[in-house]
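Every protein chain of the complex appears in place save one, which is left out.
And then chain A:
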Amino acid sequence: MLARVANNLFWMGRYIERAEHVARYLNVNYFSSLDAPNELSQSRQFVLQSMLFMADDFSRTENELNEQEVLYDIALNPDRAYSIINYVKLARENANSARDLISTELYESINKFYHFVLNYSVENFTQRGLYDFTVQVTENVSILRGKIRGTLLHDKVYAIIMLGVNIERATQIIRIINSKYKDAVLAQGSYGDTLKNSYEWTTLLKCAESYDMMRRFYRKTPTSFTTLEFLILNPDCPRSVINSLNQVCEHIKVLSHEKYPSKTSSEFLIGKVRAKYQFKIIEEIESDLQTFIQNILDDLNSIALKLENEYFNY
């Protein structure tokens, strides 16, 4: 496989995954705020701030955010690098340059998805379509996951896409945790609750589509402790960071056949990072979540850079 095309497939996987997480973040935060138990969480400004934080936009200085503008920027504004429409466009562009390697079925689904987003009426979206649009984006991504899994050869092409998907998924989960942790800190005590059992933990789990399974696993109302443990360390939770790292470990083996991978290889680094989190306990994480978040984002980034150097940068 060409190095350039491998890079494109990697990023196709990343952008597909990213679009979904952003869409779900918009959806869950907006709709859970409508009947949130405390005033701050219910405040529209609070939600919009949180969305911009998640999107990495710190450029706004105005006191009063305009709801329609923020929603438009994050979902459909082609001039914002972080908008869903841009992610989908980039996913399709990357798919385009690997069109000879992926299945017709996968390409057709990406293409349809792109045209769906491209033709979505902005007016409809900002006034009535938030729910419909974000749900359709997440469903389209599920279709893409199905086509990737079900119509491609499970060879190097598949491995590279899955490396992108899983590195992005872990990154997005951490970013969502970061965002909601900040919200939980801000909202604490506003109706007599504490950081530990904030309403924001429920929202966080829903943002990761993991609320129901978390309740099944713990049979208790989510707390900061159980939520973080579930989303970071539970290997059976399909959205957990460790689950993603396990998959990254599995897929890198398709690309590299070394029995003893060299110290400078991606495989070695991936194994090392995985081992670090595999044997973490939640108490270590919870005591200083901010540092943990920074460290793991750095680790994920170093894996991506290593892959780029080893496989994509000829």
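In this text, contacts are C-beta pairs under 8 Å (C-beta built on N, C-alpha and C of every residue); 3 or more make two chains touch, one makes a residue touch a chain; residues count from 1.
The criterion applied here is as follows: contacts and distances are computed from a predicted model.
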| item | value |
| --- | --- |
| Listed names "Branched-chain amino acid ABC transporter permease", "Circularly permuted type 2 ATP-grasp protein", "N-acetyltransferase domain-containing protein" or "C-type cytochrome", with the criterion being the UniProt name of the chain not displayed | "Circularly permuted type 2 ATP-grasp protein" |
| Among A:43, A:111, A:246 or A:265, the residue in touch with the chain that has been omitted | A:111 |
| Sole residue of A:70, A:137 or A:255 that reaches the chain not shown, by the stated touch rule | A:255 |
| Touching residue (missing chain; options A:43, A:96 or A:265) | A:96 |
| Sole contact to the chain not displayed, among A:58, A:260, A:279 or A:314 | A:314 |
| Hidden partner chain, residues of chain A it touches | 1-6, 93, 96-97, 99-101, 104, 107-108, 111-112, 115, 156, 160, 255, 311-312, 314 |
